[in-house]
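Have a look at this one.
Note that this complex is displayed minus one protein chain, with the remaining chains in position.
Going by the order they are written in, the chains are A and B; count residues from 1 in each one.
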Amino acid sequence: MLDKSGTINVNGEPHRSPEDPRRSLLDFLREECGLTGTKKGCDHGQCGACTVIVGGLRINSCLTLAVMHEGDDVTTIEGLGTPDKPSPLQTAFHDHDGYQCGYCTPGQICSATAMLDEIANNWPSDASDDLGGAIEATDEEIRERMSGNLCRCGAYANIVKAIAEVAHTSNGGSAE
Amino acid sequence: MNAHLKQDEPVDDNFLDKTGQGEVGKPLSRVEGLDKVTGIVPYAAEYRLDNCAEGVLVQATITRGQVTRIDAEAALAMPGVITVIEDDRLCARAAQGTAGEAPQQAPRTICYWGQPIALVVAESFEQARDAAKTIRVEYREENGAPLDPTLVDAEEQGNETVNQGDFAKALSEAPHSVDLRITTEGHASAAMEPHAATADWDGDKLTVRAALQMLNFNISELADALGLDEKQVRILAPYVGGGFGSKLGVSQETVAASLAAMQLGRPVRVVMTRQQVFQTVMRRSETSQRLRLACDDEGKLTAFGHEALVSNLPGEGFAEPVLQSSHFLYAAPNRKLQLDVARVHRMTAGSVRAPGEAVGMPALEAAMDELAEKAGVDPVEFRLMNIPERDPEQDLPFSSHKLAECLEQGARAFGWARGERKPRQRLEGEWWIGTGVASAARVHNVGEAKARVTVRPDGTVCVQTDMTDIGTGTYTILAQIASEMLVVPVEDVLVELGDTEFPRGPGSGGSWGAASIGSAVFLACKELRSQIESKTGQPIKDASLGDALGGEELSCEGHYEPGDVKSDYTSSGFGAFFAEVRVNRFTGEVRVNRMLGAFGFGRVLNEKTARSQCIGGITWSIGVALTEALMFDPNDGHLVNCDLAEYHVPVNRDVPELEVIMVEERDPVASPIQAKGIGELGMCGGAAAIANAIYNACGARLYDYPMTPDRVIAVLD
Partner (left out) sequence: MKPFEYIRPDSLKHAAQLTSGENGTAIAGGTNLLDLMKLQVETPSRLIDLNRLGLKEIAEAEDGILRIGALVTNSEAAAHPRIRSDYPALARAILAGATQQLRNKATTGGNLCQRTRCYYFTNTDQPCNKRDPGSGCGAIKGVAKLHAVLGTSAQCIATYPGDMAVALSALDASVEILTEAGEQRVVPVRDFYLLPGDTPWRENVLAAGEIITAVTLPSPVGGTQIYRKVRERSSYAFALVSVAAIVSVEDGLFARADLAFGGLAHKPWHDPRLSDLLVGSAPSVELFDRAADLLLEDAQGFGENDFKIPLARRTLRAVLAEATGVDA
């Protein structure tokens, strides 16, 4: 049955999973791990601000329970880079002004980080003309794939530039 | 040390062009940027205070009436629940921008569905959220609250009314005229950070970390709501996750968190759910506008009529200022303008990005397009020939005016083909393709602003003000101004914002922030500069600041006040939008292929962040044109689509590549640094460029924004 001693690995550190099963992964990260880089914009899967990477895949941490992730590896924005050692995408967002208020930004960057892997793995999207072919990181592909991250400041045009730059120069990834 | 300027005269010395560093205007990346992209900057709900309790607001489920009883028994019996707060000081509505006093309180008197009436406080958010659902409220309901703005007798806003010349005659005699009814739906700010406050009371002083735009006003609003002296209140908002008007005034969660903290003697945090933000803070009013325009055979406007109906709750002073730029944008001797407000029991209407022009300009500019077509004049030409020499109503000079340049440069860069235009010329697969143009205008405002600039013994500089940076770039431009004026590298300037213990800035709203607070910082630096120069006897650039001060600290408070110059000129930002869209001939879906904006808004303080403001505005234009609409229930007036799944802000894929042209200018009237507001201009008219392009693409005119597929297919054949 339920493994009460379960831990959740966040950015490589084990954290004891919460007492209250109602706790979303998002609230767990923010309130119990002290990792407030992951944002709550809607709490209902409608904005993408809470995007984190679990087992290599991006998900909305608001629509999953922390207890369901015992044993999982979770990467948050804090795990991707730091001001002294930003990831290539963090640097590109900074250079291209791919944000304004910064509230959607951690979600955008986590999302983009995992997205580049999806493209590398040839996962199709709604914008892919050919379901069978190799997928390229065209601007339209990036736009569609990033549409799960709302930005009310309206930084999309810059976000696309930032991601395209990383997609075309390296393989994205984190700080190392 | 103080440096004060009340701007009674234009300031045309263009001082920042003479300082020679070239720091101001540079496309510098944001100084706080790396902290934002790595997720370490804290927003209002992200301070960890020991023993902090969590509050969740309880909302009314009737439209109008009185609360007779709140039954909290079940809630209080639940694990973790600490208390249920039913204080008369809780706010029923959010304060309007620059109110400076408490918003409507007495929460037991219900004026709209969803109004907050109580606060449940528990040890954890999950407990509070659950307990809030168990509160039973009894009401004495007053039925028949008016809900439909078109069915009530509206109140005329006298100060907006203009009757100039003989409008009726000019209209009837003109060879070309249009008489159109154009509507826009309500909008939500939908800033990505929900409204949140963390309050802490030490028995004498209240410290609140809140998501607010205008701390100088908010402190008065909050103190007034709580019955405290302003000295007992401190508000902190160093980072705000977007505002767009919704955080101008103090709102319900901040007052509730404060009351709870004061009552419990422990910190309390209240974060609104996304649905609550939608239902309780502010909506932009829907509008119904009548545009009657007439011109002569050449295309000169002879009659200009713009009337609008908006709505708000009883007792609210705010009426969406739809006609704001219509008063001066185009010359026409015969004018009729009128704004009416209908009192209805929907949630409070207030400022949402670019109040007024955001919806007035899309209507006006769509009507201009139709009239240009009737007169057989190219729409770019048509606008150019109707630019007034002076403000046509007040007979004042313009402080500066770049509409013509924006239209010309924009047309060139966009590849606008001047000449005869026919709709329905380009079909690619299922898509009709077309182009459109519209003017942009947004009145320029400034507000009183204070900032302290300190040169420290080590030669670094510190700028402090309670001004906020809501994504607008305040941190960066203030660092650039100080760097330029005091000849220090930007890295050596520390900017501290969003703390009411600092000198009072103007707050972020109405696009007035940068020009106002930038001027205060400029004034302080200018004074410091001359002190340092007189101390060392040499130009500042030849001295090292640290050495010049000889171990001392030098500090100056800059104080900028708008003055008489405001009433001697009409001051506005101007611009032009060009859009290419495609319209699916089967499904009526509209997508924007590309869009360009050319803007003149005075001195550009940072090319990169200014451009970002513009693309943000254009993105909002796309929302106004195509996707955003609040829907209200006809029976109880509640906001039906109260979340981000059903209120459609544009997504990444809705936004194509955007081009921005900044038409450089110096506006000596706008501010001592010759800068004007830029945050809103980018959405003042852009929706009309899209609407006009829709017509050009498919040959069907739509008169209701947003132009969603249901509306497009209704006019497509």
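Here is the rule we use: contacts are C-beta pairs under 8 Å (C-beta built on N, C-alpha and C of every residue); 3 or more make two chains touch, one makes a residue touch a chain.
What you see is a predicted model; the values in this text were computed from it and never measured.
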item: Sole contact to the chain not displayed, among B:E155, B:D179, B:E389 or B:E430; value: B:E430
item: Contact residue for the chain not shown (choose from B:A72, B:I85, B:A308 or B:V651); value: B:V651
item: Chain B residues that touch the omitted chain in the full complex; value: 59, 61, 126, 129-130, 133, 430, 584, 586-589, 591, 626-627, 631-635, 638, 640-642, 645-646, 648, 650-654, 708-711, 713-714
item: Absent chain, residues of chain A that touch it; value: 1-3, 20-22, 24, 43-45, 48, 51, 57-60, 63-65, 67-68, 111, 115, 118, 121-126, 128, 131-132, 143-145, 147-148
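The rule we apply is simple: only the chains that are shown with their structure count from here on.
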item: Geometric centre distance via CA averages, chain B-chain A, whole Å; value: 29
item: Partner chain A, residues of chain B touching it in the complex; value: 29-30, 32-43, 45-46, 48, 124-126, 130, 189-194, 239-244, 271, 273-274, 470-473, 608-609, 611-613, 615-620, 643-645, 649-653, 655-658
item: Chain A residues touching chain B - in the complex, by the definition given at the top; value: 20, 22-23, 27, 30-31, 34-47, 49, 76-78, 80-83, 86, 90-91, 93-95, 97, 99-106, 109, 127, 139-140, 142-144, 146-160
